[in-house]
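Missing here is one protein chain; the remaining ones are kept as they sit in the complex.
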Amino acid sequence: MSSLLMAGLLFTPLAWAVLCLLLAFRAARLASVIGMLLQMALSLALWAWVAEQGGFFYHLGGWAPPLGIGLRVDGLAVTFVLLTALVGAACGLHAGLYLDPSRPWQRYFWPLFWMLWAGLNAVWLAGDLFNLYVGLELITLAAVGLVVLGGAAPALEAALRYLFAALIGSLAYLLGVALLYAEFGSLSLVGVGEGAGSASPAASFALLIMLFGLAVKAALFPGHTWLPPAHGIARAPVSALLSGLVVKAAFYVAARVWLELGPALEAAVVGVLLGVAGSAAVCWGSWQALRQPQLKLVVAWSSVAQIGYLFLLFPLSHGVPEAVSLQAQQGVTLQVISHALAKSAMFLAAGNLILSVRSKRVEALAGVSRYLPLSLFSFGLAGVSLMGMPPSGGFAAKWLLLQASLASGQWWWAAVLLVGGLLAAAYVFRIYRASFQEVEESDPFYHPPRSLEIIPLVLALLALGLGLVAEPVLSVLGLPFGGEVLSP
Amino acid sequence: MTELWLDGLLVCALLATAAGALLSRDLFRAVVMFIAFGLLMSLAWVRLRAPDIALAEAIIGAGLSGVLFLDAVSHLRRRPAGGAAEDD
Amino acid sequence: MTSALLYVLAGALLCGGGLAGCLLVRHLLRRLLAFNLLGSGVFLLLVGLPAHRHGSDPVTHALVLTGIVVAVAATALALVLIRRYFHLTGRVSLPTGRQEDR
Partner (left out) sequence: MIERARQALLGAACLLFTVCLLWAVRHLVALPAEQQALSVLLSRWLPDSGVSHPVTAVLLNFRSYDTLLEIGVLVIAGMVGISLARTSALEDPAMRSADPLLHALLRLFLPLLVLLAGWLLWAGSSRPGGAFQAGALLAAAGVLGRLAGLPMAFLRPGTLLRAGLVLGFSVFLLIALLGALDGRAFLAYPPGLAGALILVIEAGLSLSIGMILLALFVSAPVAPEEDADGGPPA
C-alpha cells in the first residue's frame, strides 16, 4: 500500500510534466487540475500513513544504501510533502486563472511547474547527499525557467542573477559532498553521520562549504541579492511558489546536513556565524521592505527577512540541551510552514492587487480598501502571520524560538525576534496606509474573478489557523523514527 | 617515474589553459583556451582510469560546449538589435 | 598511486580559480567559463580523492557523468539566456549598483 503511494508520489509530478509539455495551455491546465488533486490525495494518504504507522526508509529500485538510494520518509518529510501539495495546488489553480493563455510561451508554465514540484518532493524525501544535489539542480533550473518565462529583458536579468548564484551554491555543496565521500566512503546521510563520530578537519571544512553554498541558494544575507529581483519580476503565482517553497528546499538540506553532522564536528562557530547572518537578514530585509516603492518588491524583501529567522536554528541547536534543540527545531519548522502559507498568500494577493490597480507601485493602491476589500484582507491576514501576532502560525513559531533562546541563555536572539516583528508590522501597515488613502468617488479598479481572490484568502486563513493546530502538526514531526525499511 | 613526469606536465598544461581561459583579454582566445582545457581534461580522465568520463568530456566538454561557446562569442560580436554594443 | 594526487591538487586549484572567476568577473560569458572550470575542479576532486585512497572507484565515475550532464544543461541554458539578454539590451554583463525601480 505505502509502496504504491510512494511510487505514485514520485511518478505523478514527472509524468504530468511530460503530459503538460505535449498539451496546449488550456488542456494542460485541465490535466494539471486533475494531477494536483491526485498529488494532494497521495500526499494526504502518505501523511496519514506515517502519522499512524511511523516513518520508514524506502529503497529505490530495491537497492539498499550505500549502493542504492534510500528515501527517508519521516514525519518532517511527509509534512513538507503535504505542505508542497497544498501551496503548489493553490499556486497552480491561481496561475491557471491568472496567466494569459494567448501568449504562446505560457504553455511552458505547466511542465516547469510540475518539474519544480517533482524536485521539491525529491528534496524533502531524500536521504542521499548526491541525490540531493540533483534534486536541488532540478529545482533551480525549473525555477529559473519559471522566472524567465516570456523572456523580457528585466526577467532575463533577474533569471541570470538567480541562475549564477544558484549554480555556484550547488557546486559548493557538491564540493562538500566530494570531500565527505572521500572521507567516509558513503553518500547516504545516515552513513556519513555514522562515520563522523569524531571531529575531523576535512569534514568540518566540507560542512562549512556545503552550508555556505546552501545559504546562498536560500538567499541568506549577504548572499540574498539575487532574490528580490527574481521574486519581484516573476508572475505572482511563480513568485508565490519561489518564496513559499523553493528557498525552503535549500534551507531544509542545510538543516538536514547540520543536524546530522554539526554535533559530531563541533562546529559551534559556524552555527553562531549563520545565526548572526540570519539576524542581519531579518533587520536588513525588513528595512529594505519598508523602503521599496513597488508592492511585489516589498513582499520579496520581506522574504529575505523571514528566511533570516530560519537560520536561528543553527546556534540554537548546537551545544544546548536536547529539549532546547528540539524546541528550536519545532519553532523553525513551524516558521517554514507558516511562512510558506503566508508568503504565498501574500504574493497571490499582491498579484491580484496589481491586476486590479494596473500598476506595481505602492502608491497606486490608494482607494483599494474601499473597492477591493477582499484581496487587501487576505494580504493583511498573511501579514498578521509574518508579524508573529497570535493566533497565527508565525506567533507559535516565534514563541518556540523565543523560549529556546531564553532557555539556552542566548537571549540576544530573542531581541532579533522582537525587532523583526516590529519592522514587519511597519511594512505591512505601510501597505495598509497606502490603500486607505481616499480617492475619487467612482470605482476605477478592475475586479478580478472571485476565485482568484479566494485562493490567497484560504492560504492566509491556513497560516493564521496554524497556531491553533500547532500541537497536532508538531506531534507528527516529532514521531520517533525507527529507521525500519519498507518492504513492498 | 616517466609516468609521473607526464602527469605533472599534463597538470601544468591543465592549469595553464585554465588560467588562459580565465584571464585572456580576448574572449575568443579565452574560449579556445577553454576547449583546449576540455581536451586536456579528457586526457586527465584517461590517466585517472575513468574512460567513461574521458569519452563524455571529449564529446561534451570539449566538443559540444566548445561549439556552443564559440557560437555565442561570434553572436556577441555582432551588433544587437536592442541597444548599443558595450565593450567589457 | 601518486599521480592521482597530482590531479587532486589540480582540482583544488581549479576550484579556487573557478570560484574567484565566478565571483569577480563581470562578463557573463567569462563567468560561465569560470563556472565550468569550477565544475571540472570539483569533479577532479570527486574522482581523484577516492582514487588516491582506494584505487579506481566506478561509483564516482557515474556521479561525475551525472554531474557533467547537469553542468552542460545549465551551461547551454545560461548561454541561451545570455544571448537573448544581449539581443534585447546590448549588455554582456549584469548592471551593478542600486536597483532602481523600473
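A, B and C are the chain letters, set down in written order, and residue numbers restart from 1 in every chain.
Criterion: a residue touches a chain if its C-beta (ideal position, glycine included) is under 8 Å from a C-beta of that chain, and two chains touch if they have at least 3 such contacts.
Since the structure is predicted, the reported quantities are computational estimates derived from the model, not experimental observations.
*Asks:* Under the definition given at the start, what are the shown partners of the omitted chain?
*Replies:* The omitted chain makes contact with A, B, C across the full complex.
*Asks:* Taking the full complex into account, find the residue in A:50, A:171 or A:206 that is in contact with the omitted chain.
*Replies:* From the options A:50, A:171 or A:206, the contact with the absent chain belongs to A:206.
*Asks:* For the chain that's not shown, point to the residue among A:95, A:142 or A:316 touching it.
*Replies:* Among A:95, A:142 or A:316, only A:142 touches the chain that is not shown.
*Asks:* Any idea which of A:6, A:282 or A:304 touches the chain not displayed?
*Replies:* Among A:6, A:282 or A:304, only A:6 touches the chain that is not shown.
*Asks:* Among A:134, A:396 or A:462, which residue is in contact with the omitted chain in the full complex?
*Replies:* Among A:134, A:396 or A:462, only A:134 touches the chain that is not shown.
*Asks:* Residue-wise, where is subunit A in contact with the chain that is not depicted?
*Replies:* 3-4, 6-8, 10-11, 14-15, 17-18, 21-22, 58-63, 66-69, 100, 103, 105, 108, 111-112, 115, 118-119, 122, 130-131, 134-135, 137-138, 141-142, 144-145, 148-155, 175, 179, 182-183, 185-186, 200-202, 205-206, 209, 233, 488
*Asks:* Footprint of the hidden chain on subunit B, which residues?
*Replies:* 51-52, 54-56, 59-60, 63-64, 67-68, 71-72, 75, 81-82
*Asks:* Which parts of subunit C are in contact with the chain that was left out?
*Replies:* 5, 8-9, 12-13, 15-17, 19-20, 23-24, 45, 49-50, 52-54, 57-59, 61-63, 65-66, 68-70, 72-74, 76-77, 79-81, 83-84, 87-88, 96
In the analysis below, only the chains that are shown with their structure count from here on.
*Asks:* Classify the inter-chain contact topology: is it line, ring, star, complete, or other?
*Replies:* Line.
*Asks:* Quick one: report the Å distance separating subunit B from subunit C, using the average Cα coordinate of each chain.
*Replies:* 11
*Asks:* Report the inter-chain centroid distance for subunit A and subunit B in whole angstrom, where each centroid is the mean of the CA atoms.
*Replies:* 37
*Asks:* Just give me the whole-number Å value for how far the CA centre of subunit A lies from that of subunit C.
*Replies:* Here the centre of subunit C sits 26 Å away from the centre of subunit A.
*Asks:* Send over the residues of subunit C in touch with two or more other chains.
*Replies:* 82, 88-89, in rising order.
*Asks:* Mind pulling the residue numbers of subunit B that touch at least two other chains?
*Replies:* 82
*Asks:* Using the touch rule from the top, collect the residues of subunit C that touch subunit B in their complex.
*Replies:* 2-4, 6-7, 9-10, 13-14, 17-18, 20-21, 25-27, 29-30, 32-34, 36-37, 40, 43-44, 47-48, 51, 56, 61-62, 64-65, 68-69, 72, 75-76, 79, 82-83, 86-93
*Asks:* Can you list the subunit B residues touching subunit C in their complex?
*Replies:* Residue list for subunit B touching subunit C: 3-4, 7-8, 11, 14-15, 18-19, 21-22, 27, 30-31, 34, 37, 41, 44-45, 47-50, 52-53, 56-57, 60-61, 64-65, 68-69, 72-73, 75-76, 79-86, 88.
*Asks:* Can you check the complex and tell me which residues of subunit C touch subunit A?
*Replies:* Within the complex, subunit C touches subunit A at residues 15, 19, 22-23, 28, 31, 35, 38-39, 42, 45-46, 49-50, 53-54, 59-60, 63, 66-67, 70, 73-74, 77-78, 81-82, 84-85, 88-89, 94-95, 99, 101-102.
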